[in-house]
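Quick one: this structure, given as structure tokens, is what I'll be asking you about.
With one protein chain held back, the other chains of the complex are shown just where they sit.
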Amino acid sequence: MALTYEDVISKYEPSLGLEVHVELNTETKMFCGCATVFGAAPNTQTCPVCLGMPGALPVVNEKAIESTIRIGLALNCSITPKSRFARKNYFYPDMPKNFQISQYDEPICTNGYLDVEVETDEGPKIFRIEIERVHMEEDTGKSLHVGGATGRIHGAEYSLLDYNRAGIPLVEIVTKIVSGTGKYAPEVAKAYVKELRDILRSLGVSDVKMEQGSLRCDANVSLAPIGSGKLGTRSETKNVNSLRSVERAVRGEMIRHAGLLDRGERVIQETRHFQEDSGTTRSGRSKEQAEDYRYFPEPDLTPVAPAAEWIEKLRSELPEKPSLRRARLQSLWQVPDKEMAALVNAGAVDLVEETVALGADPTRARGWWLGEISRLANEAELELTSIGISPKDVARIIELINSGELTDKLARQVVGAVIAGEGDPDAVIATKGIKVVSDESALIAAIEKAIAAQPETAEKVRNGHVPAAGALIGAVMKETKGQADAARVRELLLGLLGQG
Amino acid sequence: MAGNSRISRDEVARIAGLARITLGDDELTHLAGQIDGILDAVAVVQEAAGANVPPMSHPIEVNNVARPDVIVASLTPEDALSGAPASEESRFRVPQILGEEA
Partner (left out) sequence: MSDLIKKSAAELAALIATGEVSSREVTQAHLDQIARVDSTINAFLYVDGDGALAQADSADKTRGGSSPSPLNGVPLALKDVLAQKGVPTTCGSKILEGWRPPYDATVVSKLKAAGVVILGKTNMDEFAMGSSTENSAYGPTRNPWDIERIPGGSGGGSAAALAAFQAPLAIGTDTGGSIRQPAAVTGTVGVKPTYGGVSRYGLVAFSSSLDQAGPCARTVLDTALLHQVIAGHDPKDATSINAPVPDVVSAAKRADVKGMKIGVVKELTGDGYEKGVAESFAQSLAILESLGAEIVEVSCPNFKYALGAYYLIAPSEASSNLARFDAMRYGLRVGDDGKRSAEEVMSMTREAGFGSEVKRRIILGTYALSAGYYDAFYGSAQKVRTLITQDFSRAYEKVDVLVSPTTPTVAFKIGEKSDDPIAMYLNDVATIPVNLAGVASMSLPSGLSQGLPVGFQIIAPAMQDDRLYRVGGALERELHAKWNGPLTNQAPELVI
């Protein structure tokens, strides 16, 4: 009989460790001046340094250092007075030097924290996630595996390597062990990654697009019997490509560990890969014997010793914390808690704020983002930021409604068309010829036509049976190809029939 | 090899694996003996291990050497791939990779 989550949490308590890698959005790579444009043709953004050619030397990107310090400050970390780069030595074809320049025992930021809010049975609860370290390193190239059948034994297989991504700056953020989350571990993990993502976005240091790989999460999970006071063996799960996957992966691993422990079996310390379709993990490399990376200080680079004044300047220039900003906006927009929570959950806060900044009324902006657009996003299983309509589009649509050029119904059509990729609102309106029939005489003509076509219905209305007007309104809408303002039609119709 | 050797033949084989070098049997034996001898000779540095001095990794102590975040021309793909033992469609072609990324 399969274990339920309730079974699991009744017996075990989880501990979590989250490692997040962030690709910085600097113009150039970590140790050389190659461009970092996403999607460039293979090996067009490489040089002797990032290709690891004999004789090449790294020189660190000063913007990457600045971004890393800002990240550390935003996470309440201490900035190490003098930190060093270190070589992490192992062989892998996507790593040109067969060592990665990273940081080891002297990382640039240590000992921070991030508070995240999660909805619990007892209401919203704050969990403080402690941050062990934030450090700098470089990304690897990308490999394409080619040929052969499904198994790896068949001879025709080989790989093709593109080193455009090799050397792109990465920041690694590692939490301390997170305990005391109880059954909310999956939600806490998701909330942590989400809050972290929002902070990184507000700092402007990364695109933080999980689906593009500029934000990567590895989740470490272990279970221990409740009250045992010990830590269980952990497994590490990689390939977690969305917020939803973070939650599912943690939950899935908790259930898997519990299944093993219940049967008296051992949890193997290993790396596992998350499978999107099944929500479970597949075994990868065993971590039973820890890799010997033979770390030593990188002799080609100097220590990083940021001036105290500079750090304070960066600290003073940090943007408003997302949680504080949300509180401020909630107050400004006069939004009740539940609705604010809905906005946050839907990832709509930034979008609404941008829409408002472009002149839209907050209530209308919220209405559209949380209403029709969220509906379409959920249908397509996409995030609001990826659905294909921008705050500028929405602000424009609201403007057109306000000026009477669009009705709500027509506006919904426009939204659908913009999302379908048919252009911006004005382009869609022009192409489709969407236009509110505002010409009163045309409306009256259409109304009189409808009345003439349905004399009995019209008589009913004249006699006070107002609901019967619906059929007549429908006829007018049909006649005007839906481009009449239904409310105005009703008004005029009832007026004509003596019920206005 | 001496009874109290610092490093066994098996250990040398393990290290050679870490360093991705496939040593032949005779080579392994010969090398193990030599390395053992060298380790004996260099072990003298351990007398300094207790010294109250910081380790030095740079002869001249300088901090904060960095470069501006400004794009510099890359190599053309042709130049990048000019030494490649094998390539395909502007990518380096390598034999199948068995292990997984760290």
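Note that the chains are named A and B in the order they appear, and that numbering of residues resets to 1 at the start of each chain.
In this section, a contact is a pair of C-beta atoms (placed from the backbone, for glycine too) under 8 Å apart; a residue touches a chain by one contact, two chains touch by 3 or more.
Remember, predicted model here, so these are calculated numbers, not experimental data.
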item	value
Touch with the omitted chain, as defined above, among A:L16, A:A64 or A:L301	A:L301
Missing-partner contacts on chain B, residue numbers	7, 11-12, 15-24, 27, 31, 34-35, 37-39, 41-49, 51, 53-60, 62, 65-67, 75, 79-80, 82-86, 92, 94-99
Footprint left on chain A by the chain that the document does not show	48, 51-60, 87, 89, 91, 93, 96-99, 155-156, 158-159, 161, 292, 294-296, 299-302
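What we mean here is this: only the chains that are shown with their structure count from here on.
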item	value
Gap in Å, rounded to a whole number, between the CA centres of chain B and chain A	39
Chain A-facing residues of chain B, complex	18, 20, 57-58, 62-72, 74-77, 80-81, 88-102
Chain B-touching residues of chain A, taken from the complex the two chains share	26-28, 32-35, 41-48, 51, 59-65, 82, 84, 90-94, 140, 143-145, 148, 152, 157-163, 271, 284-285, 291-292, 294, 296-297, 299, 301-306
